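The excerpt is restricted to a subset of chains, each kept in its original location.
Per-chain residue numbering starts at 1, and chain names A, B, C and D are given in the order in which the chains are listed.
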Amino acid sequence: MSKFIKKASKTIGQAPGSIIYVGERKVEKPSISIIDYDEKNFQEKEVKNIEECFPFKESPTITWINIDGLHDTEIISKIGNYFGIHHLILEDIANTSQRPKFEESGKYIFVVLNMLYFDEKDNETKTEQVSLVFGENFVISFQEQEGDVFNPIRARIRDDKGRVRKSKADYLAYSLVDAVVDNYFMILEKMGEQIANMEDELVANPSTEKLQLIQNLKRDIIFLRKSVWPLREIISGLQRTESDLFQDSTKVYMRDLYDHTIQVIDNIESLRDMVSSMLDIYMSSISNKMNEVMKVLTIIATIFIPITFVAGVYGMNFDHGVSNLNMPELTWRFGYFFAWGIMISIIIGMLIYFKNKKWI
Amino acid sequence: MSKFIKKASKTIGQAPGSIIYVGERKVEKPSISIIDYDEKNFQEKEVKNIEECFPFKESPTITWINIDGLHDTEIISKIGNYFGIHHLILEDIANTSQRPKFEESGKYIFVVLNMLYFDEKDNETKTEQVSLVFGENFVISFQEQEGDVFNPIRARIRDDKGRVRKSKADYLAYSLVDAVVDNYFMILEKMGEQIANMEDELVANPSTEKLQLIQNLKRDIIFLRKSVWPLREIISGLQRTESDLFQDSTKVYMRDLYDHTIQVIDNIESLRDMVSSMLDIYMSSISNKMNEVMKVLTIIATIFIPITFVAGVYGMNFDHGVSNLNMPELTWRFGYFFAWGIMISIIIGMLIYFKNKKWI
Amino acid sequence: MSKFIKKASKTIGQAPGSIIYVGERKVEKPSISIIDYDEKNFQEKEVKNIEECFPFKESPTITWINIDGLHDTEIISKIGNYFGIHHLILEDIANTSQRPKFEESGKYIFVVLNMLYFDEKDNETKTEQVSLVFGENFVISFQEQEGDVFNPIRARIRDDKGRVRKSKADYLAYSLVDAVVDNYFMILEKMGEQIANMEDELVANPSTEKLQLIQNLKRDIIFLRKSVWPLREIISGLQRTESDLFQDSTKVYMRDLYDHTIQVIDNIESLRDMVSSMLDIYMSSISNKMNEVMKVLTIIATIFIPITFVAGVYGMNFDHGVSNLNMPELTWRFGYFFAWGIMISIIIGMLIYFKNKKWI
Amino acid sequence: MSKFIKKASKTIGQAPGSIIYVGERKVEKPSISIIDYDEKNFQEKEVKNIEECFPFKESPTITWINIDGLHDTEIISKIGNYFGIHHLILEDIANTSQRPKFEESGKYIFVVLNMLYFDEKDNETKTEQVSLVFGENFVISFQEQEGDVFNPIRARIRDDKGRVRKSKADYLAYSLVDAVVDNYFMILEKMGEQIANMEDELVANPSTEKLQLIQNLKRDIIFLRKSVWPLREIISGLQRTESDLFQDSTKVYMRDLYDHTIQVIDNIESLRDMVSSMLDIYMSSISNKMNEVMKVLTIIATIFIPITFVAGVYGMNFDHGVSNLNMPELTWRFGYFFAWGIMISIIIGMLIYFKNKKWI
């Protein structure tokens, strides 16, 4: 449950705009990296001190500052103040339980996203908040921990592939959002596989642990939906924005990104339908098992109860000596075989009956 | 049920605008407190008599009058008349079964909210109506009983933390609404925990009391939804209002508040999904238990019924003296062991069968 | 079912605008009452003849004509013609299977509502169509039978309480609609109580009659929804109307009424959720009962079947005389106690097993 | 299923605008009837040859041409060409698997409806496509077979009742659509009765055939919805149309018709809710039956298994001669009564237990 409703207790009662990190401390020390480029120049470096980023602000080249680790709110506060970012936005960056959203002011655009990754260790889908602030010639990205989702973009800048070096900061920001959305497809694929595997197992062997797994899948999907649905509004908002920060050439790409988001949503809805019908399969499967158990019981019982009765009859002690009307079968020459005959007839009769009913 | 549809019988047949308190009397005597402040001055006092508040109306400082306890409708009526509030609004303040809503007139804005708190004693989520009326330099808040949800704001005013002392009455009103919404997160967290605990127990031990608890949770969530959904409209209405009472600087905070409300709604919907699937788990869990019971019965019955039959056969009284074809086994040297042999074979055969079926 | 789809066969094939009463004749003879008032004057009388109402039309005072009983379509036709009401509206007044709606022409506004009342005798919620036509200084109300829902308004006019004597016909019309809506709260309260009682009984004793009762409740709620949902459009329509018949001062009250209607709808939706989950409780409760039955059977069977086998074994007739290997226990000194020992061990073992399983 | 998705194979691969009849041939030969009237004149005749209709086109009187039977696409083609109707519309008239819709061109308005009738022979609701084309002074109606739904209108024209003779072609067209909608009420009433009957039977005797019947009802309702929902758009479209073909006086009637359509839809939704809850009743009813079966088994088994054990005990052959500790009861004077005493005590104990459990 904890991943749905993050501990917000820390922030309750605080004045709005207080920068408080609510997540767990995921990295030892925040790491800050800078990539500075234009069509001709390229520079990449790790810095220890946030103040080292400040000189890049004034340069005409595009500067991408990436900060991994948010527990040191001092850093957020300093860079925020230097780049003139509203304190409510700084609060949102640190408070990692935000709903995805975007906000624009005259000088910059702020986007919060949820990035999803599959934690192999805990075997569940986890989330990390990614915040972007970008202005005319800078992009600042905040992540809770180091990740590899932005690496292909770093490589494309470094090797000058695609359009990124020839474009402005808005294209870089688009590329980062695009990388996050692309990542959803990976998660969806993984969940799709899990569901397909689960379904086969469910019919074969419905157990309580399976029920637990279905619930987990359901929760993952609820969680995915919560992360992705707001994206639609965000991206269509970015498309329609009249901010000067967005160039027309980038808007074509935003439209493409919008299509991808719709596709992600479509797929989530399909997965949801699949998972919701898994419980039905589970229940049907259990009913089927129960039916099978009942049949075994019924077959054994309905065969043996009558013949046990026959054996019981000839175990009675009516005194043949007193009256030869009492249990004359007991003194017949073939009395024993007669009894067996009756019993075997009953067995055969029952078997035929069950055969007809297609129970055996 | 009573919390859904509050006794409104009292008000039926009354002329509209009659001020009638419909709740139970929760406090002995209404308590009235006043906080009066501007950037430099601060004054806080408890008053016994509502008339003592009146002088503050004309002062240029911001006055926050808080009234806890609504059964003395005289107080509502007096303050309402003095501050020029429409009698239909006074009726709404007293009639604590209102749907959250806001209304604006030229001189003041009226907001009704439901505050939620978890009553440890009755182990259920309860509600209390909070009404706010605020004008240019006053905020009047009405609560059904004393609560601690506004205490952090009182502290912030007293200690001059945050923006509240530097801002107008609209920021104070925003802070009060924000406090109520923040409080929802606490309730949601609590419910989230309850649900997580419940789920584990459900699989382990599905009992009728659990069913009752699920129903209670369901009702709490229906109730939460009813309280929170209208908030969205209210806050987006306040955002869009053209009233002079709202300053632009406060609207940025309203937007933040709106985001929080959406997040609360998102979380409620997730909880709802969770709870609605709990009944499925419950049913599955019961079916599983039943299956287990059936298996035990079937295993015992299908093992013992056949061997009881064997014992029954050799309990028959066919007269070996009359014909030595009758039950020759009884006179065999190892007849008894032969019978046990048959019976043990049946037992082993059945056990193998059940092993194959994975029932044991 | 009949209350959902009223017999409309009578009207099929008739030309539109034919005034045909489709309900059952609920009162012996239509009764017509007139209340005529303004701020200073008040007059109330019962009339036998519809023509007696006509003189009031021209008077400047406000005239409220109330007609209980619609089977005499002659009356509807006469008063309709005299007050210049369109024949399609007269058809709607008589055809009591209308969906709630309102229609405005230049000279009057027409409102159809469903009034609900709980019929103690048949133990079900019934409906009655209430139609209002009001113009500048008259209100004509049509009911299928005499009811007491308008009595408080009559009293308020008579005793000059509230605003009604000081206001125009639109306020009276508002008051009548308000009385009908207030009445819904009574019905909702009653249903809420029924549901709460039912739920407790359901868990205790799920029987087929309960199922029937749940279905009835469901139907009542479907029915309520059909009656109330259109009200929302009607009242918001009346609020937005540009008709001169509506004074601004009344519109404030309409807004209040609208809030009430939303509250009714909210409550209906909550009840709906409750009732729809009752079937789940019912099913769970039955499953629980079944489980209990199965456990009793299983406990008895799994205890007694094995020990019956033991008794069966020692009832076998293997001939100890022929071979002393045959059933030596039978000749042991404590053989009988030995047998009982085995049987009691089995019983204790099983009881421990069931204890562990928490079945007993 | 076939009634949902009509064989459209015939039309696949054909050029758009090809006039192909896709239904089964329901009548031997198309029959063509003409009614020609104005306020003073009236003429009614059957014609053999479609060309006989043509002269009526130019006359100022209103001409209603009704064609029953669509398999002779030649007729459709001829009349279509003569009255200047677009070939795509002619295709729609013949292709009787259309969704209800309306289309307007400058000179005529085209309406397709589904008429429903209850086929007593097959015991199911069937559909027939009714197409109307009307212009300034003509209405052409196409039906798949002869029906009696338009007879009351014919009678009203013949006998000059109602407004039809005094009005234009638009009023006649409205009357025809109104007749189709009125007919839905008949179907709904019939279905309502079926559902009410079914419900009672379901609780009494849930069988597989009932399940089949529920499915049929469900399908009928799905089918009804598909036929009626588009009607809403059609009629509201006709209401809003700016075509000269529609006179203002007729629009009042269209509004009335719209209300009726909404009422039909409301009723369908109610029936849908009813039917969808029937499956729940069915399942509950089966569970109840199963419970009852289980109780009978359990009562019999738990009474007789223990006493059979008692009988088994005293059937053991421990040798009283060897040791008088072995089964001394057998030699007691009242041993037999003692055994019966135990057995009767068990029976009584069990009966009390079941009584307490309210199983008997």
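In the analysis below, contacts are C-beta pairs under 8 Å (C-beta built on N, C-alpha and C of every residue); 3 or more make two chains touch, one makes a residue touch a chain.
All values derive from a computational prediction rather than experimental measurement.
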Size of the entire homomeric complex in copies, 4 being in place: 5
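Operating definition for what follows: only the chains that are shown with their structure count from here on.
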Remaining touching clusters (ignoring subunit B, no chains moved): A | C, D
Chain located farthest away, centre of subunit C as origin (C-alpha): A
Subunit C against subunit B, contact positions shared by both copies (same if over half, else different): different
Where subunit C and subunit D are represented by their mean Cα positions, the distance between them in whole Å: 26
Multi-chain contact residues (two or more partners), subunit B: 283, 287, 290, 294, 297, 301, 305, 308, 312, 315-317, 327
Arrangement of touching chains [line / ring / star / complete / other]: line
Chain-chain contacts as defined at top: A-B, B-C, C-D
Complex contact set, residues of subunit C against subunit D: 1-2, 4-5, 7-9, 11-17, 86, 88, 97-99, 101, 103, 205, 208, 211-212, 215, 218-219, 222-223, 226, 279, 282-283, 286-287, 289-290, 293-294, 296-297, 300-301, 304-305, 307-308, 311-312, 314-317, 320, 327, 329-337, 339
Residues of subunit C that touch subunit B when the two form their complex: 152, 156, 161-164, 175, 178-179, 182-183, 185-186, 188-189, 192-193, 195-196, 199, 203, 252-253, 255-256, 259, 262-263, 266-267, 270-271, 273-274, 277, 280-281, 283-285, 287-288, 290-291, 294-295, 297-298, 301-302, 305-306, 308-309, 312-313, 315-319, 322-323, 325-327, 358-359
